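Apart from one protein chain that is not included, each protein chain of the complex appears where it belongs.
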Amino acid sequence: MSLQVGIIGLGMIGQDHLRRLTHTLSDVSVVAVADIDRKRAASIAPAGAELCDTPHALIRSQKVQAVVICSWGPAHEEQLLECIAVGKPVFCEKPMVTSEEGALRVMDAEVAFGRRLVQVGFMRRFDADYRALKAVIDDGSLGLPLIYRSVHRNASVPEGLYTSEMPLNDTLVHDADISRWLLNDEIAGVEVRFPRRSRQGGELRDPTIVLLHMVSGAIVDVEISVNIEYGYDIRGEVSCETGVAALPNRPATVISDRYGIRQAIPADFRERFIEAYDQEFREWIAAASQGTAAGPSVWDGYAATLVADAALRAAQSGRREAVSMKPKAGLYAETSR
Amino acid sequence: MSLQVGIIGLGMIGQDHLRRLTHTLSDVSVVAVADIDRKRAASIAPAGAELCDTPHALIRSQKVQAVVICSWGPAHEEQLLECIAVGKPVFCEKPMVTSEEGALRVMDAEVAFGRRLVQVGFMRRFDADYRALKAVIDDGSLGLPLIYRSVHRNASVPEGLYTSEMPLNDTLVHDADISRWLLNDEIAGVEVRFPRRSRQGGELRDPTIVLLHMVSGAIVDVEISVNIEYGYDIRGEVSCETGVAALPNRPATVISDRYGIRQAIPADFRERFIEAYDQEFREWIAAASQGTAAGPSVWDGYAATLVADAALRAAQSGRREAVSMKPKAGLYAETSR
Amino acid sequence: MSLQVGIIGLGMIGQDHLRRLTHTLSDVSVVAVADIDRKRAASIAPAGAELCDTPHALIRSQKVQAVVICSWGPAHEEQLLECIAVGKPVFCEKPMVTSEEGALRVMDAEVAFGRRLVQVGFMRRFDADYRALKAVIDDGSLGLPLIYRSVHRNASVPEGLYTSEMPLNDTLVHDADISRWLLNDEIAGVEVRFPRRSRQGGELRDPTIVLLHMVSGAIVDVEISVNIEYGYDIRGEVSCETGVAALPNRPATVISDRYGIRQAIPADFRERFIEAYDQEFREWIAAASQGTAAGPSVWDGYAATLVADAALRAAQSGRREAVSMKPKAGLYAETSR
Partner (left out) sequence: MSLQVGIIGLGMIGQDHLRRLTHTLSDVSVVAVADIDRKRAASIAPAGAELCDTPHALIRSQKVQAVVICSWGPAHEEQLLECIAVGKPVFCEKPMVTSEEGALRVMDAEVAFGRRLVQVGFMRRFDADYRALKAVIDDGSLGLPLIYRSVHRNASVPEGLYTSEMPLNDTLVHDADISRWLLNDEIAGVEVRFPRRSRQGGELRDPTIVLLHMVSGAIVDVEISVNIEYGYDIRGEVSCETGVAALPNRPATVISDRYGIRQAIPADFRERFIEAYDQEFREWIAAASQGTAAGPSVWDGYAATLVADAALRAAQSGRREAVSMKPKAGLYAETSR
């Protein structure tokens, strides 16, 4: 018996998940969709799926057992609260919400409900390379992790649309979340430094160096470059006490030709993380079918919100800005894995 | 509407495919099983699946729309012919059959039926690394392929059970099939050479060098080592006119420690090709749902049989032994990709 | 006609250079030595070499055309001034001097002399890998350098002897010098951060992260780990506007065995930089034979002193500490290459 899913928001990422849930994954059916552009929704919806006028209607629909939220960020809080109100499992694309207060409201609601219902869309945790890296760290044979270097290079961003705040409140969240997860740690403070500006991005402040000071004392050293042109190049390296572990090159054909001995670099995040997205939903479907959620939780979405806020403050102040989280509810005790 | 599948043979590989069809893949259900060990079948069969007394019964079952054959090799021919007789799509593990005559009988039957029904289990063609390598070759920017080196290293084989003929009639078929597919070519002749014997395998003749002379003149240079101990190490490199293309290392964590800077090597074929097996069945399900077959065909199974025979002759004679194939039926015109 | 050289100081590094000048390199002879341990000097000195009672005597010796200083740091200033006073070319191991005032006194003397006489022992500039990296950066095809990551990992340091100041005033100088040289830039400010402490070094503050803010705005992000146990692992990576360039793995045999596919990592700096030391002296001999010096200059030694001072201050203050250099004399105009 497959999970009956409704999707809110059919923009680029919503359409991608629709395709994934319809054609790639098993034990799931898309039975309802809602989009502010009803015409678009009608043209995209799979045969037999209900076209809902509002997210509210979709969440309340009898046919819908679980919800996938791909609407824009500011709409997430209300939709999440609605899902929790009716006790339906929900997958929510990042950002979970757009303010600390919003995160706390969602967290309070879920804690009051008493069972995890929300999975937040940090897909890197489902990537095989990151999982293998974490297994090496967790194994402990290299000693404790001391420094994690996270490199986040994007070929390009839409000029004008991508502002100088976005490396910190949009791009950084992936590095911040994967750092917390890899190191089994929380972020205590954030510093931001701006190197010489790349001329690739016009007025955009790019690249950016961010230092995340973890509660354990480990430091996460992040490079964010969003106009590097040559590809989507994600790197991660953990310096431990007696060894170093790093993400591998992606497994591209090794070509020897006039350009040297070489391997192609992924063009964009879709190419790089396509399997991680599939796996993310595979695990969501399994948990949602049990009426609950797995993977990144509201706690993780809350942490991401705090880090983005602290990073923006740190960019202004030039100083280390603290991240201070509320006590962690028992509900989230085991979700950092 | 999912494809209703029956599985014949629930040994190691049969159980693995059962798990795959039940838990990993979408649009498919296992509705019947048959195994000579009826008790084993009963304990393994998914809830609701029919336990058939014979392969014949399974193939004829009204519930079964498509068949997966995982029985032992000598039984394949009869089961394939039966599937073709009733017009049901069938996936057949290698070896397709065990004699040239058997291959011809299956081919004649399928040609008479007039539509492809059989997919043979050469899973390497579905592996992402091989597909990327083929794309580079087919692209033509490196010129024509002249030499293909295929390295097939196995950690160990069961002593006593794995005979000195098996590198040539069991292991080699993967290298032979992938060579034909990568180079869009056929095999015209086979030579076999035996280097100094490894003491790892006792009396076993190991390793083996095989030269496959392709119709185009390209030479495939195969190393088969079946007791290399350190892992399952599959390599492939194509020397073209103006460049070389090779399979990459598998994407394992890069560890720097007292053993150097290093990446783990897969332990066995399951670890190495797990995704290829999934993809193989994904494409089979799609084709079988249309009442036909895709990927490696009876023609490819026929070629594999001829190459194994020629290799055994070449091992005896020390000379080049010819592979001569019947004319190719139109049915198979496009199956080599 | 070979260059007649005198060596001051026959400790570990002095003996290594003696061997190099005697057995490896051409166009040079060691004609005099001086060491505070006269007995050691006598036992080590090559046949026919003069045993000088003092550095002063060696520098003034008629036989000595050029001097190599391998004494301990605090003695360097006086010996350098003496060499300049008599107009003899001199190679001086790092640290050039141990105070900013000392550096200025040596610089003033050399500028007054009017010709470069001093080469400082920053051997990395002579390493083929660093030179190739610099050629890529200088070429400009990747755009301007924005971030340089320098990783400096040492297997171990002598417990007790290596203090928590030494990462900053001893180890860092190599990263600082190579950064100035690679980027054709000067250092304007220094920040120091201490990650979670490694238990490998007992009370030692290790590892260390240093951010060097260059005059251009580029940021150099340094990791210093001095007890990493697994080897001497030097890494460098330059993020430019449209590409990234990095030091390669050292060319060690690629072994596939039970530990994976792997390459050995150098054990220590001697193994890693043995060829760089040879080349450093080759170029020194060529310049000294012309009565002058090449490579790293007093200006570079002065910069190193300022950076070490600023790093120690930054470790205390937790803030960015400025490096402010005097105007650069014309004598040093072309020495950054």
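Order as written gives the chain letters A, B and C; numbering starts at 1 within each chain.
Convention: a contact is a pair of C-beta atoms (placed from the backbone, for glycine too) under 8 Å apart; a residue touches a chain by one contact, two chains touch by 3 or more.
Small disclaimer: the values here were computed from a predicted structure and weren't measured.
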**OP:** Using the definition of touch stated at the top, determine which of A:A264, A:A286 or A:L312 touches the missing chain.
**Re:** A:A264
Subject >> Absent-chain contact - pick from A:D16, A:D170, A:E229 or A:D309 >> reply: A:E229
Subject >> Touching residue (missing chain; options B:I13, B:L81, B:A132 or B:I219) >> reply: B:I219
Original post:
Going by the touch rule given at the top, which residues of subunit B touch the chain that is not shown?
Top reply: 143-147, 149, 153, 193, 195-200, 207, 209, 211, 214, 216-219, 221, 223, 225, 227-230, 233, 239, 241-244
**OP:** By the contact definition given up top, give the residues of subunit A that touch the hidden chain.
**Re:** 229-231, 233, 249, 252, 255-265
Original post:
Residues of subunit C in contact with the chain that isn't shown?
Top reply: 23-28, 128-129, 132-133, 135-136, 141-142, 242-258, 263
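Assume only the chains that are shown with their structure count from here on.
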Original post:
So which chain ends up in the middle if you average the CA atoms?
Top reply: A
Original post:
So if I superpose subunit A on subunit B by CA, what angle comes out, to the nearest 5°?
Top reply: 180
Original post:
Relative to subunit C, which chain has the most distant C-alpha mean position?
Top reply: B
**OP:** List the centre-to-centre spacing of subunit A and subunit C in whole Å, with centres computed as mean CA coordinates.
**Re:** 44
Subject >> Rounded Å distance, subunit A centre to subunit B centre (Cα mean) >> reply: 38
Original post:
Which subunit C residues sit where two or more other chains touch them?
Top reply: 229-230, 233
